[in-house]
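Heads up: the structure comes next, in C-alpha cells.
A protein chain is absent from this complex, but the other protein chains hold their places.
Chain lettering (A, B and C) follows the sequence in which the chains are written, and residue indices restart at 1 in each chain.
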Amino acid sequence: MIYLNSDYTAGAHHRVLEALLRTNMEHTVGYGNDPYTAEAKELIRKAIGLADAEVMFLVGGTQTNATAIDGILARHEGVLAADSGHIAVHESGAIEASGHKVLTLPSYDGKVCAEDVDGFVAEFYKDETYQHMVAPGMLYISQPTEYGTIYTLSELEALSEVCHRHNIPLYIDGARMAYGLKAEGADFTLRDIARLADVFYIGGTKCGTLFGEALVVTNRALLKNLFPLVKQHGALLAKGRLLGIQFGELFRDGLYEDIGREAVQLAIRLREAFRSAGYTPAIESPTNQQFFRLPNEFIDRLRESVSFDYWGPRGESESVVRFVTSWATTNKDIDELVAQI
Amino acid sequence: MIYLNSDYTAGAHHRVLEALLRTNMEHTVGYGNDPYTAEAKELIRKAIGLADAEVMFLVGGTQTNATAIDGILARHEGVLAADSGHIAVHESGAIEASGHKVLTLPSYDGKVCAEDVDGFVAEFYKDETYQHMVAPGMLYISQPTEYGTIYTLSELEALSEVCHRHNIPLYIDGARMAYGLKAEGADFTLRDIARLADVFYIGGTKCGTLFGEALVVTNRALLKNLFPLVKQHGALLAKGRLLGIQFGELFRDGLYEDIGREAVQLAIRLREAFRSAGYTPAIESPTNQQFFRLPNEFIDRLRESVSFDYWGPRGESESVVRFVTSWATTNKDIDELVAQI
Amino acid sequence: MIYLNSDYTAGAHHRVLEALLRTNMEHTVGYGNDPYTAEAKELIRKAIGLADAEVMFLVGGTQTNATAIDGILARHEGVLAADSGHIAVHESGAIEASGHKVLTLPSYDGKVCAEDVDGFVAEFYKDETYQHMVAPGMLYISQPTEYGTIYTLSELEALSEVCHRHNIPLYIDGARMAYGLKAEGADFTLRDIARLADVFYIGGTKCGTLFGEALVVTNRALLKNLFPLVKQHGALLAKGRLLGIQFGELFRDGLYEDIGREAVQLAIRLREAFRSAGYTPAIESPTNQQFFRLPNEFIDRLRESVSFDYWGPRGESESVVRFVTSWATTNKDIDELVAQI
Partner (left out) sequence: MIYLNSDYTAGAHHRVLEALLRTNMEHTVGYGNDPYTAEAKELIRKAIGLADAEVMFLVGGTQTNATAIDGILARHEGVLAADSGHIAVHESGAIEASGHKVLTLPSYDGKVCAEDVDGFVAEFYKDETYQHMVAPGMLYISQPTEYGTIYTLSELEALSEVCHRHNIPLYIDGARMAYGLKAEGADFTLRDIARLADVFYIGGTKCGTLFGEALVVTNRALLKNLFPLVKQHGALLAKGRLLGIQFGELFRDGLYEDIGREAVQLAIRLREAFRSAGYTPAIESPTNQQFFRLPNEFIDRLRESVSFDYWGPRGESESVVRFVTSWATTNKDIDELVAQI
C-alpha cells in the first residue's frame, strides 16, 4: 500500500530520530532551558536572518495558533482569516475557547487578498456601530494554504503592507512551510517570511519531526511573557529539549529545505502523471498537496493500492481527492502510483 | 555529574525508544485512530480491570488536567485541591484560563483529608450566600503528591466516599503513578485507583516515555465528547500513534511497574544513606522524590558532583533540597552519591 | 423633533415608572428574592401557560444571550444563528468571550429556515473530520428579527421540529417580543413561543421598562444552576425587585400586548404613508421597525425634523434608513411625519 493521505502518517526523518537516540540518556534541565534548544533557536535565528527574534518551540499546530493568537489580541479583538483557514474550520473552536472570534474573509483557493483585508478594516471603522462589533485585531494566513497553494512574494508584501498600514499584525501559520519554501515557482524565502510577518511558525510535525512547531516572534512587543502563556495553554513540553534536538537537526545543514524540495518534486511528478492521463487538477497546487477530480470508478480502483483522502463528490460520477507527499514518500511510491495511472 | 533534579531530565526508557524506532517508517492514520493506540488502550483497560473505561492519550500533564477539569465542571463550579496541588500552583493559571476557580484545602505533606473535603462542602451549602460563591464541583488529588507522599488505600477510600456522598467526582493526577504504585508500603493497586476515581491519568512523561499521559474516564457520563474537547485544548497529537506505541510498551508486560519499583528502590537507598549519616528527611516520602534538610556547606559540596533541586532556606545555615530518581537513574549514580554522604 | 431612531430612546412606560415610584421606599431583600419578583414570575408563567417554567430577570439583552448560551452549550459546541443575528454581529464577541463559536446560517430578511438548519447539522456529521470542528449545539433565532420580520407559527414549528429531531435546543431572543406578538398578521402567541422554544427571553428594555429582560427556561434540564451563572456573568441586579416590579406591571393586565399593539399600528401607518407616496419598503416588515430606500435629498430634508437611523447607501442617490416606533411614540409624532411625506 502506498500512503499519500497526509504528511503526518509516518514517524520522523531518520536523522531526526537518530539525534533523539544519540542524546536519549543525557540529562538536561527541562522546559526548553537546555543547550539543544538554545542551539536550535540560534540556528533558526540565522536561517531567518534576525538575530533578536524570539523563538519558542511548541508541540502542535492548533496549540501554537491558539497560544499566539490569544497572546497577540486584546480582549475585544478578533482574528481575520480565510473562511477555509485552519483556525476557522478544523481546530474545534480553540480560538473561540480562548475568547476570540474568527472574522472570516473570502478565500481564493485557500488564500485571502490584500484588497479584501483593506476593505474589511476600512468598512469596519466606517460602520457607526463598530464599537459593538469585534474589531479586526490581526490577520492569520497559512503559507502554504490548506489547499496547497502559496502566496507569491508580492502577495505577501501586499498583505504585510495593508496590515501594517492598518496597524494589525500579520501572523503566518507555516505548518507546511518546508513544502512552501521549495514549491514550484516559489519566489520567497524564510527571510522574507520573517521580514513581512510579525509572528509566524515553522512547522515540524508535517516536515520531518515526530512533532513540534517553532514559533517565531519578530515583533517582540506583540507577544511578551511567552513562557507563562505557553504553559497556561498546556503547550509547554516538560522534556523541552526533544523539540530543540529535532529542530536543531532540521536547521543544522539545510535538512528542512531538502525535505521540502524532495517531497515537492514527488508531488509534481504525481501531478504531471495525472495530467498526462487527461485529468485536470481541482486546484493548481505547486506544493506537496495535490487535488484531483477523478471518476469514482477510477478512485475505487486506486484505493486498492493507494491510501489517499476523499474531499467530496462533484456531480454523480466524479469526486475530488487529495494526495499528499512528505519526507516519508519515496520515489518507489510515486513510480508505483504512476504505473497505476 | 549525577542528575537527580527531577524525573524528566533524560529521554525515554530504551524499550520505549526502540518501539518508536521499530515503527518509525510505518504509515498509519493520525489523531490516535491507529492500531497501536487501540492496543495501548486495551492494555490499560486490562491493567485497571475495567473493560469499558474510556482511555485517551494526551501529551502533557498541565494540558491533561486543564482539559479534564474543564470538561467535568459546570460553568459555575470550581475544583477542590490541596493548596500545594500542581493545578493550584504550577500551571500558570491553566485552570482559571478555562474559567474555573481552584478552591484550596489545607495540605498535609501534599495530601488533603476526607474530613476537610466533607467540611468544605457542608459549610459551603450552609452559607446563606452560597449561590454567590464558586461551588465545589470536583476534587483533585495527586497520587503520589508533589511532596512524594502517597495516600493509603483507606485514605483513598475515604476521599472517594466523601466525594460520592456529596455527588462530586474524584479526579486523580497520576503524573508519577508508577512511583506511587511501587512506593514503600503502598497498599493500593491501579485497579483500586480505577475503582475509586471517576477520572484519573497515568503519567508517562515522568515514568519512562518521551512524553504522554493516559487519561482514563471510568465514569463516562462525566466526560463526553472527549475528542473535540482535547482538540480544542490544543492537546491532540497529530501523530497520535506515538502515544499509543509508548504506552503499549509500558503496559505490555509490566514495564510500568518495573520502572516504578526500580526507581523507588534507588530512592530508598538514597534516603537511608542520608539517614544513616544523621540527616532527617524534611518529609517522610516512600516514593522517588526525597526531601532533606541539609547544612548549606554540605549542599555546596554535593553540588560539585550532583545535580538536585533547591527548595528554600530553613534558618541561616540549612536548606531543604530535593533528590528525584527515575527510570533513568542507575545503581552507579546512587553508589556515587552514597559515597559522597 | 420626532424620535424614531430606535425603541430605547426614552425612559419607561408611565405605569412602569409609577410602580417604581410607589414602591421606592419599601425595603425588600435583594437579588430577586423579593415578593415583587415572585409575583412577576408567576404572571409570566400564567401568560405562557407553563406553571413550572423557570423565569429569571436579567438587565440587558447581550448579557441575557451570553449567559443563557454559555449555560446551555457544552465546551465543544457552538450556536447556530443567522449571519445577521444580534449575537453574530452586534455583541462585541460576547459569545466568543465565553468560549463559543457562532456558526452562521444564511439569513433571509433576518430569518433562518428549517431546511438550512437541517442541512447544516446533517452535513456536519457526514464530514469525516467533524470531530475537529465546532459542533452545532443549539439554534438561536430572534423573534422579531433584527430586520423587523417575524417567523410565522408554521416556520417556528418547523424550526422547533428540526432542532428537536437533531437534539439541539431552540433559543429565541425576544428583545422586541411585544412588537412581534402584535405584528401585522402575527399568527403565534406567547404560549406558542413557550411551547416551541426550550429557552427564550421576553424583552423589557425595548418594550416599556427602563431595562430588563425575562429569561424563560421551559426545558429546565438545559439550564440548571441559573442563579450562580447569572451572577458569574455579572448579570445579577442587586436590587432585583426593580425587575420584578417592572415586569409585574407589564404582565398584570395585558400592558405588554397593549404596548406592542399600539407601536405596531403607528409603524403600519408610517409604512403606508411612505408607500402611498411611492416609496417601497426595503424589507417587508409587519412590526415596529420599518426600512425604506429613500432618495438622499429626501433623507436630508426629513432629518431636519425627524431623527432616524441610517443603514447605508444604495447606489449614488439613494440610501436605506430605519424608522422605529415604540411605546413612547405618539399619534402626533406619526401625524407630523406623515405630513412631511
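As a working rule, a contact is a pair of C-beta atoms (placed from the backbone, for glycine too) under 8 Å apart; a residue touches a chain by one contact, two chains touch by 3 or more.
Computed from a prediction, not measured in an experiment: that's the story for all the values here.
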* **Touch criterion as defined above, residue of B:K41, B:H76 or B:K111 at the omitted chain** => B:H76
* To do: Could you tell me which of B:A97, B:V121 or B:A186 touches the chain that is not displayed?
  => B:A97
* To do: Consider the whole complex, including the chain that is not shown, and state which of A:K231, A:R271 or A:R322 touches that chain.
  => A:K231
* Based on the whole complex, identify which of C:V216, C:A235, C:L250 or C:L294 touches the chain you can't see. => C:A235
* So that we can see where the missing chain sits, which residues of chain C does it touch? -> 1, 3, 5-6, 8-12, 14, 17, 20-21, 23-30, 59-64, 66-67, 91-94, 97-98, 205-206, 210-211, 228-229, 231-239, 242, 307, 328
* List the residues of chain A that touch the chain left out of this view. => 70-71, 74-76, 99, 131-135, 224-225, 227-229, 231-232
* To do: Please give every residue of chain B in contact with the chain that is not shown.
  => 75-76, 78, 89-93, 96-102, 128-129, 131-134, 310
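The definition used in the following text is that only the chains that are shown with their structure count from here on.
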* Superposing rotation of chain B relative to chain C, computed on C-alpha atoms, to nearest 5° -> 180
* For chain A and chain B, let me know how many angstrom lie between their CA-based centres, rounded off. => 33
* **Inter-chain centre distance, chain B versus chain C - centres from mean C-alpha coordinates, in Å** => 50
* Structure fact -> Per the C-alpha centroid definition, the whole-Å distance linking chain A and chain C comes out as 42
* To do: List, in ascending order, every residue of chain A touching at least 2 other chains.
  => 91-93, 97-98
